[in-house]
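Note that one protein chain of the assembly has been removed; the remaining protein chains are unaltered in position.
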Amino acid sequence: MADAISGPSYLYNLLANELSVALYGDLDKTSENMGALTMMTIKDRKAAAAAAGPSSSEAPVDTSASARDSDTVFPKLESIGYQVGQRLIERLTKEHARFKDELDRMKFVCTDLWKYLYDKQIDTLRTNNQGTYVFTDNLFRPLAFFSAEGVDQYYPQSGRFIAFPCGIIRGALSALGIRCTVSAKVLSVTCCVFEVVVERT
Amino acid sequence: MALCIGVMGAENQPLLIKISPNIQDPIKFHFMLHSALDVVEEKSQPLPKTPGSISGADLRELYLGLLYPSSDEVRVYGYCANTRMKMILIVEASNTTLRDNEIRTMFRRLHVAYSNMIMNPFYDVGQPISSKSFHDFVDSMIAAFGVGKLVNPTLYSVEMEYFEDVPTLTGIRLLLRS
Amino acid sequence: MATDEEFKLMYGLIASIKSFVARLSPMELKEGFQSFGTDKYRLHFYESPTSIKFLMTSDLAAVSLKDLLMQIYLIYTETVCRNVLVPARGRMIDSQMFITRLETLVQQSPHFASKS
Partner (left out) sequence: MSAKGKAPLLDNNKVNADLIKLTYGALVAQILKDYEKPEDVNKQLEKLGYNIGVRLVEDFIAHHNIPRCLDFRQTAERVQQAFRFYLGFQPAVGNWAPTGNEFSLIWDNTNPIGDFVEFPDNLRTLQYSRVLCGAIRGGLEMVQIDVAITIAKEFLLGDQATELRIRFNKRLEDALPIGED
């Protein structure tokens, strides 16, 4: 259960969430800005989630939509995440055997890194074998803080919680030698999908 | 009787190079480090899939072991982290008491120190290392790896200038201080 | 009666009882006022050290609901406090998650069952 966290883990989550407040500044002002996002009914969203081409462009909340209102803050949150991911990965892979290939590295991010960060693994990892990887977390902890199945009142604001983890993923992969872009979408109340596109040179 | 430790970043740029003080010609060691990097690069590549190849697990270790067959003068060891941070250690060939395991342990300790060092938010990953505690640590390693003959274990510190267009050791200017 | 009017009255009542109880006591109070009863209902009160006050009315069979109120406080911290989208203080609680969990908790409590 999402609430079975305490101690440092709780403090960490608080800090990670508070980051956005620290950078967004005044909360009320932010809510207003964020209110500009289109709100869909649960039904619409479930349909969208079911249709779930993770690459489907009509998923309701994504970084680019939110970024319209917070052009400056998203890159900042992302870059904080990048710094964290990049440094963290050095510690986590210290005892790890040399990675075989790209997929091996992706798996590491989905299992070990995610477990370290959120105490659970990514639920599914899919790839088209052409440099696009899709990670799905059905119960993404930062969202599970205030949402549950059937409870979606904060859904329109959930976009602000995904820039930081996107940055962590990008930082971790870049440290492992994979240059990529990472975007994310919140598909249903607690389900978050990350899309990693590897830059080929 | 020589000893040198080099730490290089993902793009082979030097992050830190320490050379034992009683070395007469440090430049030579820079070249040694430089050529060692090529071997590290080669050894840390993913293996081609050859069925029945010997002990695949060993070859995936971060510690790369001896990089060349021992020469008369020195032995060169390498280590390449998953982040492609590389460490190279040169010891005197006459020092036969050093076992492979000790070298491995030493690299591990260096790696731990490095991973702690990059936790410093004011350090930009991939830039030359200025952290005093990391410098002290490497110094202590050089000292501990007993060039017993050293009377005065002060070390030269090597300051590096890193040229954008020459991302290798040839772009280094040395400033030796005693 | 308008809700905010009712809140004000309730606040006044609680504040008065609290200070009344504190003045009557010959010693420093540890728990303070916890509940009072009328012939129709009982009102239970718990105040967290952070001055958040929880009140619940019940029938006369429920003697002490202190534990239940403390559990509600726990739910409050887990659903309202940790949600950075809600200002820390001074707002009506509109978290649906809080309400859902509150309902579950109260309905599962033995005091709830004893009524029907």
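Think of it as A, B and C in the order they're written, each chain with its own count starting at 1.
As a working rule, a contact is a pair of C-beta atoms (placed from the backbone, for glycine too) under 8 Å apart; a residue touches a chain by one contact, two chains touch by 3 or more.
Predicted, not measured: the structure shown is a model, and the values here were computed from it.
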item: Touched by the hidden chain, restricted to displayed chains; value: A, B, C
item: Residue in contact with the excluded chain [from C:Q34, C:T77, C:Q96 or C:S109]; value: C:T77
item: Sole residue of A:S79, A:Q153 or A:S183 that reaches the chain not shown, by the stated touch rule; value: A:S79
item: Where the missing chain touches chain C, by residue; value: 7-8, 11-12, 15, 28, 30, 48-52, 70, 73-74, 76-78, 81-82, 84, 88-89
item: Positions on chain A where the hidden chain makes contact; value: 6-12, 14-16, 18-19, 21-23, 76, 79-81, 83-84, 87-88, 91-92, 107, 110-112, 115-117, 121-122, 125
item: Absent-chain interface as seen on chain B, which is shown; value: 116-117, 119-123, 131-133
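As a convention for this text, only the chains that are shown with their structure count from here on.
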item: Touch-based graph of the chains, sorted into line, ring, star, complete or other; value: line
item: Chain centre separation in whole Å, for chain C relative to chain B (CA means); value: 65
item: Distance between chain centroids, defined by C-alpha means - chain A, chain B (Å); value: 37
item: Chain A-facing residues of chain C, complex; value: 78-79, 82-87, 94-97, 100
item: In the complex, chain A residues that touch chain C; value: 3, 10, 13-14, 17-18, 20-21, 27-28, 31, 145-148, 150-151, 153-154, 157
item: Chain A to chain B touching residues, read off their complex; value: 83, 86-87, 89-91, 93-94, 96-101, 175-177
